[in-house]
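Omission of a single protein chain aside, the complex is shown with its protein chains in their original locations.
Here is subunit A:
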Amino acid sequence: MSLQVTNISKAFGGFKALSGVSLEVPMGGLVGLIGPNGAGKSTLFSVISGFMPPDEGAIGFDGRSLDGLNPAGRARTGLVRTFQVPREFAHLTVRENMMAAAPGQTGESLVGLFLRAGKVREEEERLAEEVREVIRFLRLERVADEPAGKLSGGQKKLVELGRALLVKPRLILLDEPFAGVNPVLIGEIMERIRELNGRGIGFLVIEHDLEALTRLAPQLYVMDQGRILTMGAPDAVLADARVREAYLGGAV
């Protein structure tokens, strides 16, 4: 009952981006993944979410193998990712961004759209209500009807989180949720993540901002040069000499 990443390797030409990476996120867990630039964190996310095939290794989620599934198929198992550079649907409003994410809509088929208009309308009303709640939860009311492309970087991160929530995820892979976000909003986003985690949604968070992540995640993995260096509670991990060497360049 968890996300199980086993012995993943991935090379680009001669460059080994990932070598034998294994990690585990228990259901409902909140796990951080830190490491210097180029450590392979985002590559690992791409492999887990199915956007990039690994050369070796296996991914399991909730006791089933994800190896044969494409990105959309993996998301439908409840494993949803966000992107380091936000990929909002720029010309859709914040509200529409989230509505587009909800699964199983009758109105997404042309037949349903034209022949079952009543059912489509009903579903739309129900979905609109659900989206209103998510928007309220993420404090995005003020920009709800703005095109998402016009939002600030931090707000776009929240839109991505909101979209992920509409998929009814069991585990969210968050790629640098605090990068380029102002400090006030960082606190907000962290608060939301904790709250969602409290509701049973698991998180695997990549973060560059070491300080923010140590405050957020009770358990950390540290990556360097495509390998998992160590794992454990933030204090223990930060005290590790290898981590200081790799991540902090021995400066601390």
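Everything that follows uses one rule, which is that contacts are C-beta pairs under 8 Å (C-beta built on N, C-alpha and C of every residue); 3 or more make two chains touch, one makes a residue touch a chain; residues count from 1.
Note that contacts and distances are computed from a predicted model.
Asker: Since a chain is absent, check the UniProt entry for it and pick the matching name: "Heme lyase subunit CcmF", "Branched-chain amino acid ABC transporter permease", "ATP synthase epsilon chain" or "Aldehyde oxidase and xanthine dehydrogenase, a/b hammerhead domain".
Answerer: For the chain not displayed, UniProt's protein name is "Branched-chain amino acid ABC transporter permease".
Asker: Would you indicate which residue among A:164, A:189 or A:223 is in contact with the undisplayed chain?
Answerer: A:164
Asker: Given the contact definition stated above, which residue among A:120, A:171 or A:204 touches the chain not shown here?
Answerer: Reading the full complex, the residue touching the unseen chain is A:120.
Asker: Using the touch definition from the top, which of A:47, A:101 or A:201 touches the missing chain?
Answerer: Among A:47, A:101 or A:201, only A:101 touches the chain that is not shown.
Asker: When the complex is taken as a whole, what residues of subunit A touch the one chain not shown?
Answerer: 49, 51, 70-73, 75-76, 80-83, 87-92, 96-97, 99-101, 103, 105-110, 113-114, 120, 123-124, 147, 149-150, 160, 163-164, 166-167
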